[in-house]
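The complex appears here without one of its protein chains, the remainder shown in place.
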Amino acid sequence: MKLLSGEILSNERYGDNLYRIEVFSPYICNNAQAGQFVNVKCSYDGSLDPFLRRPFAIFDIEKKFNVFSILYLLRGRGTRFLSLLEQGDMLDFAGPLGKPVDLTGAGANVLLIGGGIGIAPLHLIARIAVRIKNNVFFAAGFKDNAFLRWEKDLIRLKINYAVMTEDGSWGEKGLVSDYIWENLKTFENYDIYCCGPCDMLKTLQNIYKNKKNKVTAFLEEKMACGVGVCGGCVVRIKKGGKGFSYQKVCEDGPAFNLGEVLFD
Amino acid sequence: MKLLSGEILSNERYGDNLYRIEVFSPYICNNAQAGQFVNVKCSYDGSLDPFLRRPFAIFDIEKKFNVFSILYLLRGRGTRFLSLLEQGDMLDFAGPLGKPVDLTGAGANVLLIGGGIGIAPLHLIARIAVRIKNNVFFAAGFKDNAFLRWEKDLIRLKINYAVMTEDGSWGEKGLVSDYIWENLKTFENYDIYCCGPCDMLKTLQNIYKNKKNKVTAFLEEKMACGVGVCGGCVVRIKKGGKGFSYQKVCEDGPAFNLGEVLFD
Amino acid sequence: MTEQKSLFSDEITRSGNGINLSVKLGKIKLDNPVIACSGTFGCGVEYNNFYNTAVLGAVTTKSYSLEPMEGNPPPRIYETAAGVLNSIGLQNDGIDAFIKKHLPGAEKLGIKIILSIFGQDLREFDKIAYRILKIEDIREKITAVELNLSCPNIKKGGMAFSAVPGEVREIVGSVVNILNIPVIAKLSPNQDNIIEAAAAAREGGAQAVSIINTVVGMAVDIKTFRPGLGNILGGLSGPAIKPIALAKVYSLAREKILPVIGMGGIFNWEDALEFLVAGAGAVGIGTVNFIQYDAGKRIIEGLRNYLESRKIYDINEVIGRIRT
Partner (left out) sequence: MTEQKSLFSDEITRSGNGINLSVKLGKIKLDNPVIACSGTFGCGVEYNNFYNTAVLGAVTTKSYSLEPMEGNPPPRIYETAAGVLNSIGLQNDGIDAFIKKHLPGAEKLGIKIILSIFGQDLREFDKIAYRILKIEDIREKITAVELNLSCPNIKKGGMAFSAVPGEVREIVGSVVNILNIPVIAKLSPNQDNIIEAAAAAREGGAQAVSIINTVVGMAVDIKTFRPGLGNILGGLSGPAIKPIALAKVYSLAREKILPVIGMGGIFNWEDALEFLVAGAGAVGIGTVNFIQYDAGKRIIEGLRNYLESRKIYDINEVIGRIRT
């Protein structure tokens, strides 16, 4: 991990309230692994507003160009600042952060389940997995078609996928968890990586409670340091029998074994 | 006084570290009088950085176009923000604030003594005075020729003037107070308005200690409210014999009788 | 999202008359819970240039003393991160000037006045109370009297009155005895005894407690190596202190000793709502008035719109409803 400053190559509207920013960074492109994130200063140098850095998954890496990208939803003050940056501006960020997801050791098939902006860390996994796995399948669910443009990027990865939307405006109408439920058999021998809203993760936890799939979930928690020193970003992870321990999303995660996550 | 939002018609570099911003505001143009100022929000809507408003003298008013302007030095966070605003952006300001300087009642001749950015409030006085007085003379002193462009604006007012610079790069070499000292006789029957650094005002106070000229000085003090409610911006003003009272720059000033000002 | 809508589903107050914003703090009744803080709003007359200040729940006047006071040497203001330090030193032109000069002006505009006063000792508080008593039709003109007990107790070495619960009880009791209008005790956040002080205020007969006053702070001007304030120490206010104020309001309100008027760093309706939810029966807005001249109006409108959009027809339904 390093503190970096990278030139912004583009920062484009990607959909409704959705942006993609591309940043030049040989260091990230050479060192970042699947599942990692960057911690971004979302205010001008010397400004305290907003105060904390914001963590963002690495959405994609184009090694050839030394460019990585972030996909972000415009939510509050931090992402508003991001959305105002322009080509040529410098982005102040640190990374790669978080424990990498180890794709080499696992099974031959990978299923990615993304809900909304939760597709962000999975996209990079897809890109890496497609080279080393037999099958990679992306199941993605959205409210509406705000993420429509993503389909093009997805197609370029040359993997199979299914899109579900709540309003039926894109792909099939319904929830991604319904899709998983209906295709349980198909994905019986898949290792699963999922990221999305809490409700989706809880549903998936239920679905896979007694299955033998290895299910890895990406979690979010508010962060202060992002590098494991403050203990701010903990989630409850089952320990042995009935107990639990607090583990840090930034250092021990952001990916955890879904079966061991204790939601409240 | 009103809380206003005015479109920025231009915001140009006027000299080294010096800018002039022109704002559309019929209200200010119709209501502001000589000596008044505006209190400007120098951060984006909802931002707390920098925190307080910044007071600026009204530098000029062009009634015909409903445009007033501010001349400002780039000093810190507030003026940095100002300098980044662009044509078409809106300026959030309140005004006109402060006690107007009454030019109608006074003598027939007016001498303006400005040091550095202190020329700002005097420029508007010059513009108004030139219509109702016999003689208006502007004596201005600067470090260097950063304010050179101002000479053009001054010439348009069709008044006599003298410029002094410390480095001799424009006008005569020397201090404006030296110029005043050397021309005391010439201005014997002039009402004087001065604005500039503390040292200049102190020197002028000495020069005019036992003269009969009416000398009015513009003072600065840090402000919180700008409208007279907080008591933050006080200066020491002589009261009767030996005592003094704290008076508010924003409400009782910014112009005070120089002879009564107690510098520390 | 779904949670937000269901928060109040069990007890929605439907009413044909729109949203009820009025609140009661003991015997004090306000049309809405938004009060301008003492020392930051004059008597509401200046700000009437920016909006009709009669729409505020009340305007707390600057704190008046028996005789006019000079205040502290300048500089009196120092900007800090999301806050401001001040060392005004309670400059004011005295209670008589308020009665003769400022009150009539506010009255004419229909501003609801909470009169803030302070004395150097019990006797001075009493003397001021007697002068107030002489105001004609006082109950129509003055909603309440707020005792600024964060000011220094000269007889006790300059410590704030509110540092000593016994003093609080005595002063409040004495003023309550003299006046026939509700009394509010304003406490300092610089002592760690707010609960005891509030209990003492109740015993003295106060109707409510105002917290917090400014927090002791300081700055150094590194260009001159001088303190940023002429008085060296000053009071910190603004959003910087909001978390501190909220903690004090919550901790005191849950004791249910007296209704709490919560203040400290409120900048918008969301901040005001935080205080109400944490248990404040009304909120004070101070420093924000310097930056957002029409903050009072905006915050009242913001609260009303929020309640309307959530189908909560009475603001009292959110007060103290924090889910711990």
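The first chain written gets the first letter, and so on, giving A, B and C; residue counts start at 1 in each chain.
Just so we're on the same page, contacts are C-beta pairs under 8 Å (C-beta built on N, C-alpha and C of every residue); 3 or more make two chains touch, one makes a residue touch a chain.
What you see is a predicted model; the values in this text were computed from it and never measured.
When the missing chain is restored to the complex, the residue among C:I241, C:I261 or C:I315 that touches it is C:I241. Among the residues C:L109, C:L122 or C:I322, only C:I322 touches the chain that is left out of the figure. Across C:T40, C:S65, C:T80 or C:S174, the residue that sits in touch with the chain not pictured is C:T80.
For chain A, the residues touching the absent chain in the complete assembly are 1-3, 41, 48-53, 94, 221-236, 245-246.
Touching residues on chain C toward the chain that is not drawn are 3-4, 7, 80-83, 85, 163, 190-192, 215-220, 222-227, 232-234, 236, 238-244, 246-247, 250-251, 265, 270, 273-274, 277-278, 318, 321-324.
Keep in mind that, in the parts below, only the chains that are shown with their structure count from here on.
The two chains most heavily joined by C-beta contacts are B-C. One finds 46 Å separating the Cα centroids of chain A and chain C.
Chain centres here are Cα means. That of chain A falls 56 Å from that of chain B.
Those residues of chain B in touch with two or more other chains are numbered 48-49.
Shared interface positions of chain C, defined as residues touching 2 or more other chains, are 81-82.
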